[in-house]
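Yeah, one chain of the complex is gone here, protein chain that is, but the others are all in their spots.
Entry: chain A
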Amino acid sequence: MAPNGVNGSAYDDEDIDYSDIEAKYQVQYDEGFDNILVVDGVPVIDKSKLDKLLQKISKDFSRKGCPIKPENITMPWTESGKSKGFIFMEFKNGDDASRALATMNGHPFDTKHTFLINRFTDFERYLALDETYVEPPPEEYKSKEHLRAWLGDPQGRDQYATYRGDDVEVHWHGKPSQCEVSYSKVNWTDLYVSWSPMGTYAATLHRQGVRLWGGSSWEPQSRFAHPLVKLIDFSPNEQYLVTWSYDPIVVREGAEQGPQYFSPEDEGNNIAVWDIKTGHLLRTFPSAYPEGDDQKKQMAWPALKWSPDDKYVARVTPGQQISVYELPGMGLQGKKSIKIEGVVDFEWRPLGDRDREEIENENKAGGGKAPKKARENTLAFWTPEVQNQPARVSLMNFPSRETLRQKNLFNVSECKLYWQNQGDFLCVKVDRHTKTKKSIFCNLEIFRVREKDFPVEVVELKDTVTDFSWEPKGERFALVSSSDPNLGNPGPGITIKTDVSFYQHERSKGDFKLLKTLPGRTSNTVRWSPRGRHVVLATVGSSSKSELEFWDLDFNIEETRREGAPWGSGIQHLGTADHYGVTDAEWDPSGRYLATSASAWRHTLENGYAIWDFRGQELEKHILDRFKQFLWRPRPPSLLTKEQQKQIRRNLKEFSRVFDEEDAAEESNVSAELIAHRKRLVDEWNAWRQRCRDDIADDRRKRGKKADPANEKQPVEEEKEEIEVWVDEVIEQIEEEVLE
């Protein structure tokens, strides 16, 4: 064939077969009828009124932004000279036709006539449709893995996730022999991993969005396309997910549309709320920054706070209002926000075990009779001092919006709200300044929410409180206070001296009393065991100190109960440990183990993690380069009833005997295995040494030497003997004559 050269004209064109090129560049005529619409519902007229009608139709279409000329409208006629009541419209192209279809379909032309528009092509398509019904093949049922499969572990082990370098691993944690990696994956996440609050899902963050994983083989469960997502937050009952990205949402031209994707209305927002089961986007919000014009505005996270029953989610617009949205519609509850002048922060009251039980009973009993009074959620919020108004802490019921209790406070510079996890107590940590505003001290205002009229008690402290935490399910709290002058200006090598104090609720008097103060500590973090009673004081994030102190607050629990032992006598120091460079400490969900980790996100010295028992005995320690994250997998609340739990507690001795036996059996098993393994290693080594010896002997013989190097130079192995040599040396001999 002819070369494709530009100057290839020397050849006769006639011979060249251009058919392929012609086919390629052939102008595509609009053969289809995509640009033709059939408009039904047009008034039936006779020919005389044709022009007028077409003018009117064309005007109507033009007004809505779909211009059409009367000459492009075709009207079919019956034999009797009347119109058929529908017309054909020919648009310039398919796109115009589609737009006209979208805007004009259902357009009321006049009181009697409404346009019903179809594509011309649709008619053909539907006419050609096969009318016989073909039963669709039933979709194969694929059983999904149980999302809580890990709870069925026969050994009752807990799981934890670690993130190191690019590897994410899920481990089992149990007895030493039962600790193993359950699942691992490289590059599972781009940022970090997170568990849902009941441990059902593992969330991974990627450039494109969030993915949830679950089941025993970690199948992907759902995904949420929020590009460049940085922070996520689950609702307490794992029904919804909140995501946040620093970059405002942008919807690109031609981006996928649907309930699972952002639509143009979401543009510019940062926060998105999703339904976990369906994967649908519920609503987006812009991020709210606290008031004030200082540069280092920090967004509070979680930005949306969930009521403990997942029914409401609320966000605060600092200084103005709290907006509560009702799930699952995400509509503003009551169509208006709660306007509170100056509001800074709020917290939902958590549900206690008792509340949950009641709700369950109500649900069971429900159906027939409605509960006597709708259960309400409670909100606590505070407003700062403005002009002559004192600062105020308020409790409000929701959705009735009825204020339950208010307390006025003076000289307030900052408040923090701490609910006890059963919702029994609310502690408001009030940082107060003296009149001169030079020094700061701290008051604790403790609301007893379960009692009538919400009595408030004040604990006054002279120092600044840096950390506060309630004992879970308990009546005690621990706080870290400090009067160190270096407080507030951290620098390298500065370790802040702190005191740790424990307080307990005294039932008889109804107030909170100091149990014990541990002075002169460096601890800055208090971690209560999720079951209460045990507590760990840790010095976290310091370069020179890294102590962990393990305490038991009910050490002689039997005695205390019997004879009302002296106040605070149950506190016992169990042990002290040290984990260099510790950055995080977390109890496992059962409250038996504590995990501490040194994350490479904070520093690069001796990264890794350690697991301790509640007494401070080290069980495992792994020093791993580039270790980033350690996370226990949370557990859902127990499914056992109160009675069943009681039963177990009563028969604890029986159970523990079985466990002890298992332990003993296993120990011997493990050691047998280990011994066998070692034996194998030794045998391999010995065999290899034997080969080596022979080889060397061969070698030496070849080189013309004796086989054994030891014999070469010293033919007879000398017995080691000690030779003592006595040397008598005569230096001088003098003969003396002794005269008698």
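Methods note: contacts are C-beta pairs under 8 Å (C-beta built on N, C-alpha and C of every residue); 3 or more make two chains touch, one makes a residue touch a chain; residues count from 1.
What we mean here is this: contacts and distances are computed from a predicted model.
One subunit of the complex is not drawn; among "Gamma-secretase subunit PEN-2", "Ubiquitin-conjugating enzyme E2 35", "Eukaryotic translation initiation factor 3 subunit I" or "tRNA (adenine(58)-N(1))-methyltransferase non-catalytic subunit TRM6", its UniProt record names it "Eukaryotic translation initiation factor 3 subunit I". Here the missing chain is touched by one residue of A:Glu414, A:Glu606 or A:Glu620, and it is A:Glu606. Contact with the omitted chain, checked across A:Val44, A:Ile648 or A:Ile696, is made by A:Ile696.
Note that of A:Thr78, A:Asn93, A:Thr114 or A:Ser544, the residue touching the chain absent from this view is A:Ser544.
Checked against the hidden chain, the listed residues A:His146, A:Arg450, A:Lys679 or A:Arg701 yield one contact partner: A:Lys679. Taking the complete complex into account, A:Tyr580 is the one of A:Phe555, A:Tyr580 or A:Trp601 that touches the chain left out. Residue positions on chain A in contact with the hidden chain: 544, 580, 605-606, 623, 675, 678-679, 681-682, 685-686, 688-690, 692-693, 695-696, 699, 703, 709, in rising order.
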